[in-house]
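Below is a structure I'd like to ask you about.
Missing here is one protein chain; the remaining ones are kept as they sit in the complex.
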Amino acid sequence: MQLGMIGLGRMGANIVRRIVRDGHDAVGFSRHPEEIAKMSEELGDGFSGATDFPHFVALLEKPRIVWVMIPAGSTGAVIDQVAALLEPGDIIIDGGNSRYHEDIERAKALAPKGIHYLDIGTSGGVWGLDRGYCLMIGGEKEQVGYLEPLLKSIAPGVDAAPRTPGRTGAPSPAEQGWLHCGPAGAGHFVKMVHNGIEYGAMAAYAEGMNILHKANIGKASDDEHSAEVAPLENPEYYQYDIDIPEVTEVWRRGSVVASWLLDLTAQQLFADPDLKDFGGRVSDSGEGRWTIQAAIDEGVPVPVLASALFERFASRDEDLYANKVLSAMRKGFGGHNELPGQ
Amino acid sequence: MQLGMIGLGRMGANIVRRIVRDGHDAVGFSRHPEEIAKMSEELGDGFSGATDFPHFVALLEKPRIVWVMIPAGSTGAVIDQVAALLEPGDIIIDGGNSRYHEDIERAKALAPKGIHYLDIGTSGGVWGLDRGYCLMIGGEKEQVGYLEPLLKSIAPGVDAAPRTPGRTGAPSPAEQGWLHCGPAGAGHFVKMVHNGIEYGAMAAYAEGMNILHKANIGKASDDEHSAEVAPLENPEYYQYDIDIPEVTEVWRRGSVVASWLLDLTAQQLFADPDLKDFGGRVSDSGEGRWTIQAAIDEGVPVPVLASALFERFASRDEDLYANKVLSAMRKGFGGHNELPGQ
Amino acid sequence: MQLGMIGLGRMGANIVRRIVRDGHDAVGFSRHPEEIAKMSEELGDGFSGATDFPHFVALLEKPRIVWVMIPAGSTGAVIDQVAALLEPGDIIIDGGNSRYHEDIERAKALAPKGIHYLDIGTSGGVWGLDRGYCLMIGGEKEQVGYLEPLLKSIAPGVDAAPRTPGRTGAPSPAEQGWLHCGPAGAGHFVKMVHNGIEYGAMAAYAEGMNILHKANIGKASDDEHSAEVAPLENPEYYQYDIDIPEVTEVWRRGSVVASWLLDLTAQQLFADPDLKDFGGRVSDSGEGRWTIQAAIDEGVPVPVLASALFERFASRDEDLYANKVLSAMRKGFGGHNELPGQ
Partner (left out) sequence: MQLGMIGLGRMGANIVRRIVRDGHDAVGFSRHPEEIAKMSEELGDGFSGATDFPHFVALLEKPRIVWVMIPAGSTGAVIDQVAALLEPGDIIIDGGNSRYHEDIERAKALAPKGIHYLDIGTSGGVWGLDRGYCLMIGGEKEQVGYLEPLLKSIAPGVDAAPRTPGRTGAPSPAEQGWLHCGPAGAGHFVKMVHNGIEYGAMAAYAEGMNILHKANIGKASDDEHSAEVAPLENPEYYQYDIDIPEVTEVWRRGSVVASWLLDLTAQQLFADPDLKDFGGRVSDSGEGRWTIQAAIDEGVPVPVLASALFERFASRDEDLYANKVLSAMRKGFGGHNELPGQ
């Protein structure tokens, strides 16, 4: 089977590598000829490339399969450009991180032209080349079926995890790492919620490790204690110097909190036990925000997921004005002065 | 009636002023003779003072009433010292911010000596001299009744707020600003919860004002936008330069969020519209923490009160290690680098 | 001055009453002739009414002032209908609870016709007739100025609260209870945040009172304790039967948490001390949700406001599926059975 890939950044290139490795063909699009050349050299006959859309489209067999894997901000414009060159029956895939609202609009806009549209939420990060990508797919069932050979090459496959007890016979697509979640937008919807969960789970580990990190707070003398807080009532309970890298390691085996996130955390902490490579300002992308907004639309309580998002905002000092207001109130009723530079 | 006051800091001195102003007598204790002298000069015959406990106790009429109004950390030791000089029938009051657990222990320890113990949670801040103090009282009913003349002078009185519709006849003690909440510890328990509520309400205003503060975020050009966040989808919705001091003023009249906290906020914002006097590090005292711990003991969900407390912790960068862990995880699965100094 | 009012429900009718009481004229629109008749009888010459739009518009002096005060879902359609009958220079006001996004669209749509549009967030509830309404206004400065005589009659006026120390001379509009917050949408934006704060402050009180409510949990015998939780470590700390109606009353005077919300709570608790009139399912309207969504767009952390919203969702059992998932997980790793009907 043949796949056209627009965008040869890390994820696009690695998806191409996985399918070519499995005997499929790939046509790549990039504005940068050197990117095309490099991929050609690496992948040989299985790969051809183009630096303009007409050439790219001309290299594709019908029905054409065009996977767009570029930053979410540019996806819409690129789809418009390439769609103008496609024909009824062709398939466009957005594998990036678009908001699922846009998928619904795009599918609607492309339908009259007979062009099919799939949204594929793709998880795997820098590990996808080796481990495969988890694929959450929205769109028409028939097209998803048509793409199965490619999806199988991109996804991790059933051996990536032990089968769930009770599941027997031929593995379902979900067991192979790809799932048709529903009509247009359903793929990015599920991927969005996936990322929302990821924020929450990450925060759970991070908060817990912070408690371990401060477990020696009782060793500080009273002089060292800040005037900002009440003295610790039971310093004898906070005398531990916990080796956090080792704790993350021990939890990897047998414990209820074992996870891939924990594996990665243990790796990072082994390499940099004091986390001195990090400044403490944590970015957030759209999915975490959209998850909360969807929950609010649905009337679903998500205090954990929302708290995780807000912690990232606060890590970037977006709470500063609110905190100044609090200090102003404290001055107002209690005469407390919480000055700048303290 | 006569009141002995240990501790002539702002609150102790102002309570003394209120009772002397009403024709009661006060005996003050302070280690600093100049504090005694100053109060004597100000208050004349109604006030006498002592710098050691035997002298202080000798100045008191029986049954002696000893109000202790000093920082919570020293209260226990001072009560022990003075209790050794008292007699059956005397009354010790802790008007400070002790944890209510201690009240229960102290009342139990003093009971065999026939000394009565009351805990009085006292709210009023720097405004109590003029407005009166809200008094939440724990201990034996009989002693609370005995103290009524003093409590009336210290509390705001019924005219401090319009009577609740339906309440007629002689105002209840609560309507006058003091309440016997229950046995030993009940006063500080209610005061503790009061402060927990205060944290939550303060945070509600502060968060809301932060939303107003950032209402012009859509005016920033894309270049100014941080690489740390997704671009704003609808910048046209965030083009407002809200005059926050005026907003706090308008809310003071007719709106559902009118409150004394809002009055104080409006005052501070009028005096310092840009809050440049504040650095954004917000202290917390014991009550906010104890409130959450009591809620957890009781199995009562308090996400709002707890969030308010945690925001204060985060304002002092106590979230730093957790945030570094998040960055480490993000590097681990996505190759993101969130470096120090960024 | 003359005001046209579309919608004679509680808030619309009370605004009409306030302006007529001050000597202004009002023209009311209602589909129900009996509503018109009742208002005419009550208000006499100051009021006239119509049951169709052409008649309503014909009764108005130019430039016409049309205040729309109807449920948010119908506002857009009504504005379209009436705008078709207006002329350049006329003014439409949305005094309801529209999302501020719509104000921006509407102002843009009406501008080419020369019709001015103001959005006025109006707070006051069932109390506005007596206390006046707090008015948060978005739109063009000139029109706000033109409406000043009416705004003065609708708003509470400066005497509704003590002036903020330092504010002298002629009271600013904000001190009178109305504020021009910015261009189109700014009024509803500030009102939205106001309601978001209201949710947070309400939740702070409610959570705190729940802690007071459970302060006697230590009296339950072990047998009564649920198998669902660990036994209470220190039952001696939870032996209080707090009189919550009296606590809300005592906090009204002198305490930091005194507020109008607390006044209303004290009223309700005096009338129904056991809250037996309420079932525990709490509604939410759009503003609370929009506030969180705006905060997320702005990247502002609002854990308190969001928690308050989520508590309302959970009060309506919208957390049920999530809780079942938790039980399923607990069964999965620990063999715990948390059955239906338990």
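Just so it is clear, A, B and C label the chains in written order, and each chain counts residues from 1 on its own.
Here, contacts are C-beta pairs under 8 Å (C-beta built on N, C-alpha and C of every residue); 3 or more make two chains touch, one makes a residue touch a chain.
None of these values were measured; they are calculated from a predicted model.
Trainee: For the chain that's not shown, point to the residue among C:E35, C:D284 or C:D297 touching it.
Mentor: Touches the omitted chain: C:D284.
Trainee: Kindly state which of the options A:E35, A:D90, A:E207 or A:E338 is in contact with the chain not pictured.
Mentor: Answer from the full complex: A:E207 touches the omitted chain.
Trainee: If you put the missing chain back, which residues of subunit B would it touch?
Mentor: Residues 256, 284, 289, 292-293, 296-297, 299-303, 306-307, 309-311, 313-314, 316, 318-319, 322, 333 of subunit B touch the chain that is not shown.
Trainee: Under the stated touch rule, tell me which residues of subunit A contact the chain that is not displayed.
Mentor: 100-101, 104, 123-125, 128, 131-136, 155-158, 160-162, 164-167, 172-179, 181-183, 185-186, 189-190, 193-201, 203-205, 207-215, 217, 229, 232-234, 236-243, 246-247, 249-263, 266-267, 270-271, 291, 294-295, 297-305, 307-308, 310-311
Trainee: Residues on subunit C that touch the omitted chain in the whole complex?
Mentor: These residues touch the chain not displayed: 10, 72-73, 99, 125-127, 202-203, 205-207, 209-210, 213-214, 226-231, 233, 260-261, 264-265, 267-269, 272, 275-286, 289, 303, 307, 311-312, 314-342.
Note that only the chains that are shown with their structure count from here on.
Trainee: Distance from the CA centroid of subunit A to that of subunit B, rounded to the nearest Å?
Mentor: 44
Trainee: How many Å are there between the centre of subunit A and the centre of subunit C, using C-alpha atoms for each centre?
Mentor: 38
Trainee: Quick one: subunit B and subunit C, Cα centre-to-centre, how many Å?
Mentor: 29
Trainee: For subunit C, give me the residues that contact two or more of the other chains.
Mentor: 256, 297, 299-303, 307, 310-311
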